[in-house]
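The structure under discussion appears below in the form of structure tokens.
In this view, the complex is presented without one of its protein chains, the others remaining in place.
When the chains are written out, they are named A and B in that same order, and each has its own residue count from 1.
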Amino acid sequence: MSSTELNQNATEQYQLLLAAIARHRNDRGALIPILHEAQEIFGYLPLEVQRTISEELNIPLAEIFGVVSFYSQFSIYPKGKYRINVCMGTACYVKGSGDILDKFKERLSIDIGECTEDGRYSLDACRCIGACGLAPVVTVNDEVFGKLNADDVDGIIDRFEKLEDIK
Amino acid sequence: MSKTISEIHEIRAKKQKDLLIRTDPSAVPTKEGGRMHILVCGGTGCTSSNSLKIMEELEILIRTSGMQDDIKIVKTGCFGLCAKGPIVMLYPDHIMYTLVQPEDVNEIFDSHVKNGIPVKRLLAGEQKDGEITNALDSLDFFSRQMRIALRNCGAINPEDIDEYIARDGYLALEKVLTEMEPEDVIDEIKASGLRGRGGGGFPTGVKWNFAAAQQEHEKYVCCNADEGDPGAFMDRSVLEGDPHSVIEAMIIAGYAIGASQGYIYVRAEYPIAVERLDIAIRQAREYGLLGEDILGKGFNFNLELRLGAGAFVCGEETALMTSVEGKRGEPRPRPPFPAVKGLFGKPTILNNVETYANIPVIILGGAQWFSSIGTEKSKGTKVFAIGGKINNTGLVEIPMGTTLREIIFDIGGGIPNGKKFKAAQTGGPSGGCIPASELDTPIDYDSLIALGSMMGSGGLIVMDEDTCMVDLAKFFLEFTVDESCGKCPPCRIGVKRMLEIVTRITEGEGCPEDLELLEILARNIKAGALCGLGQTAPNPVLSTMKYFKDEYLAHVIDKKCPAGVCRSMLKFLIAQDTCKRCGICKKNCPANAISGDKNTPFSIDQDKCIKCGVCMEKCPFKSILKNA
């Protein structure tokens, strides 16, 4: 994207944000629904976004940051194009999801919560997603991979690598 | 358009006829209902294994053959048998197909839909060899259950309010609004003996009564759908499969306590549940079942969805309310109790999804019927999510007082791979482990507490002999440390210190005094933490220490992990008597820790060994032993 396109994009995003704020402004406890929408729009919640929300809702930025940092689903860092979540619920854990997580870390050379340098993958350990029948489970964006073991990790990454190569 | 009571009755009568073929094989199909219903599970488990694709392909086949008026495809909620998903159910034949793949769709269509011949290889387990019978009656998994809260899950299309209405949906609401005073409703719930299904087991009617007694104009009804216990997914299933039952119950609760606004706090990790709730709320609003002057009876009630954002502690009632208020989801001290001063400082009741799902049935069936089910102090049924080392992973609903043995072996199908049962964990991170010696204890709120565990929301994780109980305790402590809100020191620092101690024990660095320190910490965290999460955080350690002390001692004194899980204490050795000196282990060892050749015995250099276990896996002669 050129820088004008980038700006254009950012302006549109801010318009969406302001619209979301306007929609929720009169709800009680509007902050968290707005943060959800903001993260949906921007992919994450950087300083500028939180500042905008702070000014619009008249809530101190420190309080907003406190809320954002409290909930694990909110992130102040951009996430990867492919967001990998390894389920660490009990059912998955007793069936070896720890090894799968380690394998992802090794393959991508990133730790939990981080994003690869090319912005392609981010890795998180998540709480039970309720697909215990498929344990152990990994999700990539909205796609679910079930009944895995550590050896399947390479295959999953390779699949997305191929997708990227085609593009 | 708002509906009157008689219009709702008409909808019900008509839809009941359409749906009759699902319950009565000899029923005459209606024109609009079609002659065959194909129910495809659209719960999280089955959609994760492609059930939507199956549905799509079925639809295409049916449409291209012009049978769409005859054959109806229904996306349902969870059937419960998640291990065998995706699940497809055909009515009026009562045929259940399990482990269906998109590739199987053509065969089902050609053979069964078109020609009435069931596809045998896809039939649910026990049906395969014998007669083709009603799966829901013939499978142990279903026949031993008693589905009250799950009554509509897998039976209706959750996105169609009419199907819910056909199953006597909103009839309880009608009864409440036309025949009952608020205090009658509370008395009925009290008399039913219903206790909170989310954790503590507080009597629901008593809670409602407290809130009803408050002289405040503004009150709230909240639903805790922030199901956070790892391995528990019953609330999700109810929301996905029967969202209207929760909505109906909340309206009834609002009427009973005098509230006109409700909030459903649901995990954002449950996108399907959120979407279906959203649809259900919209439909209920359209029918005038939510909003102003409900059913023309002058009662107003509105509902709003609030999404969690990934904080387990928000399952705690005061934390949940703080979160709805838009703040960090931290618990606050009680008293004041939420029934007096809850959400936005107003009287509030909070119940979980499963509790609400019971309400309409209690109103219709009566307290006397409900209280005839279960044990003396725990009435009704309980839904358990069984998982871990068990064959039939899934959701089961059983009367209180059923034994663990029945749940695990009769309904759950036992432990896979011929392994031995070691323990069952209930109550999630707040609960504890129940050993084999207690398998025959009838399960209810009080018996679980007596065993050092708790009902919790109903997660039940089965462990076999390969599970290290110290490692399991560590897992739960890691969970609580991650999820602690950090407000009070006992939880913020105390549980962290417990985790550090348990971690050093699993790493072979523990000493006997550590066990004493654990006990001191556990005792005082239980006594001093601010909220229920903190107070129960030591339970996994306490209960494993109670029943599996020998495993702790083995780690601490012998520096051994009997289950062979704790890596730093593992030792791989080569059994010289069976070793054929083939060299496969040496070739595969990633750390070059194995030496030996045809003439020299093979051995593992323990300093180099990284305990990955590859040698053991690769050895064709089973000559590599763990912890020998």
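Here is the rule we go by: a contact is a pair of C-beta atoms (placed from the backbone, for glycine too) under 8 Å apart; a residue touches a chain by one contact, two chains touch by 3 or more.
Definition applied: contacts and distances are computed from a predicted model.
**Q** I want to check something: the complex is missing a chain, and I'd like its UniProt protein name from "Cysteine desulfuration protein SufE", "Molybdopterin synthase sulfur carrier subunit", "PTS family mannose fructose sorbose porter component IIC" or "[FeFe] hydrogenase, group A".
**A** "[FeFe] hydrogenase, group A"
**Q** Looking at B:15, B:112 or B:487, which residue reaches the missing chain?
**A** Within the whole complex, the residue contacting the unshown chain is B:487.
**Q** Out of B:19, B:153, B:529 or B:604, which touches the unshown chain?
**A** Hidden-chain contact among the options goes to B:529.
**Q** Among A:50, A:85 or A:139, which one is in touch with the chain left out?
**A** For the chain that is not drawn, the touching residue is A:50.
**Q** Identify the residues of subunit A touching the omitted chain, counting contacts across the whole complex.
**A** Counting over the whole complex, subunit A touches the hidden chain at residues 47, 50-51, 55, 60-66, 69-70, 76.
**Q** Under the stated touch rule, tell me which residues of subunit B contact the chain that is not displayed.
**A** Residues in contact with the chain left out: 311, 328, 332-333, 335-336, 481-490, 492-494, 496-497, 500, 517, 520-521, 523-524, 526-530, 535.
Please note the rule applied: only the chains that are shown with their structure count from here on.
**Q** For subunit A versus subunit B, what separation do you get between their C-alpha means, in angstrom?
**A** From the centre of subunit A to the centre of subunit B is 25 Å.
**Q** Within their complex, state which residues of subunit B touch subunit A.
**A** Subunit B reaches subunit A through residues 44-45, 47-49, 82-85, 227-233, 236, 268-271, 304, 306-312, 323-329, 344, 385, 387-389, 393-394, 425, 428, 459, 461, 463, 467, 472, 475, 485.
**Q** Write out the stretch or stretches of subunit A touching subunit B in their complex.
**A** Touching subunit B from subunit A are residues 27-33, 35-36, 63, 66-67, 70-74, 88-91, 93-95, 126-135, 137, 142, 144, 146.
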